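I have a structure I would like to understand better, so I am pasting it below and will then ask my questions one at a time.
With one protein chain withheld, the remaining protein chains of the complex are depicted in position.
In order of appearance the chains are A, B and C, and numbering begins at 1 in each one.
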Amino acid sequence: MEIALVLGFPLLGGLLLALVGHKRWAPELNALMSLITLVAAAALTRRVITDGPMTALEEQFFVDPFNVFLVALTAFVGFTTALFSRPYMRIEEHHGRLNAARLRLYHSMYQLFSFTMVLCLLSNNIGILWVAVEGATLATVLLVSLYRTPASLEAAWKYFILCSVGIAQALFGIILLYFAAEKVIGPGGTSLLWTHLYAVRDQLEPTVLSLAFVFLLVGFGTKVGLVPLHNWLPDAHAEGPTPVSAVLSGLLLNVALYAVVRSKVLVDGALGRNFSGGLMMGFGLLSVVVAAFFLSRQKDIKRMFAYSSIEHMGIVTFAFGMGGPVAAFAGLLHMTVHSLTKSAIFFTVGHATQKTGTQNMADIRGLIEQSPAIGWGLALGTLAILGMPPFGVFTSEFLVLTTAMHEHPWATPFLLVALGVAFAAIFGKVQPMVFGETNLRRLPHAPALVPVFVHLAIVLMLGLYIPPYLVEWYRQAAAFIG
Amino acid sequence: MGESAGVRDPTFRLSCLGPVGLRSPDGAKLPFRTRKQTALLLFLARRPGVSVPKAQLLDLLWSDDDEASARHSLSQSVSLMNKSLGSEAIAPAGTDQLALRPGVVWLDVTAFEEHVKGGRPREARHAAPDAAGDHGHDAGMMERFGMAWLAAGCFVLGLFPTSFLLMLNRVAVSLTGQGLREGAVQSNWLWLVPVESERASYSPIVFLIVIVCVTLLTFILVRRFYHGRLRYSEAWGCGYSELTARTQDTADAFGQPIRHIFGPLYLMKRHMPAADDPAPRFSLKIYDRHWYWLYLPVARLTEYASAKIALLQQGRISIYLLYSFLTLIALLVFLR
Amino acid sequence: MGQSLSSQFVNLLAAFLLLLAFAMLAQRRVLTLIKLFAWQGAALTASTLIMAYATGQRHLYYSATLTLLLKVILIPWILHRLIDRLQIRWDIETLINIPATMLVGIGLVIFAFALATPISEMASSLTRATLGIAMASVLLSFLMMIVRRKAVPQVIGFLAMENSLFFAATSATYGMPLVVELGVALDVLVGTFIFGIFFFHIRDEFESLDIRNMEKLKED
Partner (left out) sequence: MVNTAAIAFQILQSVFVVLAAPLLLGWANQCRAWLQNRSAPSILLPYYTLAKLFHKDAVIARNASAVFRVTPYVVFGCMWLAAGIVPVLATDLPFAPAADIIALVGVFALARVFSALAAMDIGTAFGGLGARREMLIGFLAEPAMLMILFTAAFISGSTQLNTIVETLSHREFAIYPSLAFAAIAFLMVLLAENARIPIDNPTTHLELTMIHEAMILEYSARHLALIEWAVAIKLFAYMTIGIALFVPWGIAEAGNWGALPLAFAALAAKLALGGAGLALLETLLAKLRLFLAPEFLSTAFLLGVLGMLTHFLTRG
């Protein structure tokens, strides 16, 4: 029931917003739909917490602690982003960068995007998951190219080609998976269902599965933005509208990673040895280090934070690659805090860029004087994403580091160096933007900064105290993964 | 008056900022026979017209000779001086005293002081806290609080170290499984006994109390046996009375001797003004050596690395596709 | 007996697909490229039908029809319309010259076969070699996407890759569940439309569909 609501409302919203066109109240409707989705997701979460995992619609959908927490997160960030994009898009319109048609496209695509996200997470069928991921790509491609500037078109084109090709590899992986599963389960729909696959995972053919995992990793890894498959990510983040950057970083990457992790669990079960874990650790580490060194050269603020997303995804991938309950726990926590923090940062960045009319960091100065809320938001968000205690990012990174130190000591120097370089780079660039002299003009619409501080507050809370049920929930998910 | 003396001719020009030297009115350099002679002339030239007791001079310059020989050498050098400076430049004044006739010798130090005094109005402005051009202000309430509560924390920790130590001990035990020795258990809030009382013990409270008591006792005794009479006056300052913003002591100045010792550890660029510099300025720049041989290399290394890594992102979609392609192939090869 | 016959047919078609892939890799003219793509679709349909007939799985018929409609008729037609509207009849320049590409392609095929043999050994379905061939043609299409300089051929390469995947799905296994195939087909269709829209935008912005124009976004 809740599943139907969670899936139905974004879809409905998307169609509705596409049909009615851009009315004055379209942003509100957008936010409202997201709100309903959030409420439904909350209900679903409660349900799962009380009743435990469940499946629905002859097992086409299923919910377990792992994906329900991502669903809740997705719904939440989706809602806050909708709130943020309300004034943001109005201001863009006011600046004449967008017209009614584009806004119509934006709103409907926004809803469809969140629909695909939720579908990915809830679907029990790998094929459907693939379809949803591809759908998400299509939706976001349109969103990225919303401004129709040469730059945005180029970014969207790269995003489209790279991700479609990557996803195609993933499809091949899925076919191989199906090929292997067929032997055990027999032909028919059920042999693509996660639940059934898990049930028989130790009977699946190892060679096929390892091959399949390579394809799946390359495929979904492209969407996660793992180096060296990451090249689309900075462009897409930098050139799309900021709310899109926020959801890309906050949701899409998580969901892609979710797919990778699910396949990892499956393959590990089949192979016995930690083949997939090694691959993921390698990719994660590479991403962390490379992204960290990219950071120090950035001039465009959104681009910089895009690279930071790569870095953090690398950390999470590394954590899941290490496996074990603690690492998995850390990975889940880091997923949560990263998507909250990063989207919060993008909110503030969005308004900052609107104020200054540029994304060039050299031209953004003295935010804290002009609009203390934005300035503080950016400063705190940056500190949080850099893993300053007491924010939640610190907790998760600390867990990851300690586990790595304990189980894979060779990896810790790389992680530490990368984190250090990232810190120096980002902090050195953000500090003058927040402080320093400036002369800025007022925005035509009051910026929406409540989401920023809500996010940061939650991240802070997670850093100081994780509610027991949340812990329990992470534990179950971690137990399932590790 | 040094200035006026400077312009009036004929005067001998004596300079002691930089190398000490004496020039006759026509600019010829006059040699000093002995260093004591130099000292004597400088001493007198510093206070022209002031009659100085010979005893003081003797004590200053010939303190380790006996009376007679000292007096003899003094008179000798005075006469030598007068030879070069013209007769009666240094004349006996009053009972057993000497004085240098004003306007005979122009001393650069005196002239410099005149310049400084000439700038007095500005000095006064500097000195006045509320005047314009004075940006310094005392620490605000919050700043003081910030410092105060830290200080208070140190104080409390110092007074009751044992309680904190025992707390920490628990942590140590929980981590390493071994904490303080048995003897330490004797230590309570009053006594700090790290090992055992024969080895070492310390009681901050008693310590503080005793110091305070003794101090008070001293105070009371002094008041009791003597008196508390007190008079206020200008700071004596060993004759130096210019208490202005210019003369304030800076932390930099305070650290100077220590800095001098550890000088090699720092990179110090000192600029000394020349003796005849019209606008003399002293400047000292201190750099951190580590900055150059530790931090900058690291920064450059990072820059280099990121420059190399940036080659990954050259904007050509074919190349990007190639990356994913090669990754795929590499993984498949690795798989086999 | 019929099984073996049909399996021979399927293997034949597989070989044909591989040939087509090479042809596309070598092809210089856009229109021919589209024709080849349509042919690929046709071969796919045929093999699907044979599989359906051989295994008697109903949903394979659906997917065959789907393939026919989508990949033999609709998408080629769309592409034709596009290049008519965009007036792009030029020859395709490649980044690497054709023979070199071919050599690389052959290497890929060998690699793919080597990779697929152990799996094909255990393939219970009546088509052993097909998996390797499918993988080979996937890699070939990938290669094609890499070496093409214009937007349209890249997209065709992507669609060809999709075809190979379909072939893998239908021949190596008994076809994916129908719902999945529908979803994939939908994605491909929508994707093609979006690609079409993009062609116009790109043409408007860059006065050409040469993707070499789109190298502004990079680290400097």
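Definition applied: a residue touches a chain if its C-beta (ideal position, glycine included) is under 8 Å from a C-beta of that chain, and two chains touch if they have at least 3 such contacts.
Keep in mind the model is a prediction, meaning the values are calculated, not measured.
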| item | value |
| --- | --- |
| Shown chains touched by the chain that is not drawn here | B |
| Residue touching the undisplayed chain, where the options are B:K29, B:H137 or B:H260 | B:H260 |
| From B:F219, B:Y266, B:Y292 or B:F334, residue that would touch the chain that is not displayed | B:F219 |
| For chain B, the residues touching the chain missing from this view | 191, 197-203, 206-207, 210-212, 214-215, 217-219, 222, 225-227, 229-238, 240, 243, 247-249, 253-258, 260-261 |
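Heads up, the rule we're going with is that only the chains that are shown with their structure count from here on.
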| item | value |
| --- | --- |
| Touching both chain A and chain C (chains) | B |
| Result of counting contacting C-beta pairs for B-C and A-B, higher pair | A-B |
| Between chain C and chain A, distance of the C-alpha-averaged centres to the nearest whole Å | 31 |
| Rounded Å distance, chain A centre to chain B centre (Cα mean) | 58 |
| Centroid distance [mean C-alpha coordinates] between chain C and chain B, Å | 82 |
| Where chain B touches two or more other chains at once, by residue number | 310, 312-313, 317, 321, 328, 332, 335 |
| Overlap residues in chain C, where contacts from two or more other chains coincide | 115, 142, 145, 211, 214-217, 219 |
| For the chain B and chain A complex, residues of the former touching the latter | 302-303, 305-307, 309-310, 312-313, 317, 320-321, 323-324, 327-328, 331-332, 335 |
| Chain B residues within the chain C interface of the complex | 310-318, 321-322, 325, 328-329, 332, 335-336 |
| In the complex, chain A residues that touch chain C | 60, 125, 127-128, 130-131, 134-135, 138, 141-142, 145, 148-151, 153-158, 160-161, 164-165, 168-169, 171-172, 175-176, 178-179, 182-183, 187-189, 192, 205, 207-208, 211, 234-235, 238-239, 294, 297 |
